[in-house]
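For reference, the structure discussed in these notes is given below.
The complex is shown incomplete by one protein chain, all other protein chains being positioned as in the whole.
For subunit A:
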Amino acid sequence: MSLTPEDVQSLIAAFEASEWDEMTLSIDGTQLALSRSGRPPAGAAAPPPARPAAPDAPGPERPALPSEPARTAPAAAPGVPAGAGGSAGADGALRITAPSVGLFWRSPQPGAPHFVDAGQTVGPDDTVCIVEVMKLMNHVKAGVAGVVRSVEVENGAMVEHGQVLFVLDPVS
């Protein structure tokens, strides 16, 4: 069997709808590697450099593309994957990024204590802030364990999707 472009589209859709960070599939020598971080999934062959001039390229060539978003990752957030959750940067620090455009709130309501402050230790399931989208209060979880080194955004400011909200030191 071989993958048709429609198969690949369905696989990408299934992947996007999943909670997975990466997916690698091998069928008869054709390898499909999908990754949210933009880095090739562990165990996947390196993606081909650039797509060759296309007319003779079969559909299965296309999956090289989903790794693309990383190339256009925001300058403000080097190496940070899209979406919420923490990840390690080059300096070993962890970063928590905004899952959406919206307003950044450090407390569950005005006047209430902050979810977290610098120096505090958080676990992956701890709520660290709210990103509000039109009255919809999205609780953002840390996604990683660490000690909060800094809070990067002023309370109430607008944040963009993927913007760094917190920098953490990993728990050693």
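Some notes on this structure:
The rule is simple: contacts are C-beta pairs under 8 Å (C-beta built on N, C-alpha and C of every residue); 3 or more make two chains touch, one makes a residue touch a chain; residues count from 1.
The criterion applied here is as follows: contacts and distances are computed from a predicted model.
The protein name that UniProt records for the chain not on display, among "2-oxoglutarate oxidoreductase subunit KorB", "Spore germination protein (Amino acid permease)", "biotin carboxylase" or "Glutathione import ATP-binding protein GsiA", is "biotin carboxylase". Considering A:114, A:139 or A:161, the position touching the chain not shown turns out to be A:161 (whole complex). Although one chain is not shown, part of subunit A still touches it, namely residues 5, 12, 16, 50-51, 53-55, 57, 59, 62, 65-66, 68-69, 71-72, 74, 82-83, 100-103, 132-134, 136, 158, 160-163.
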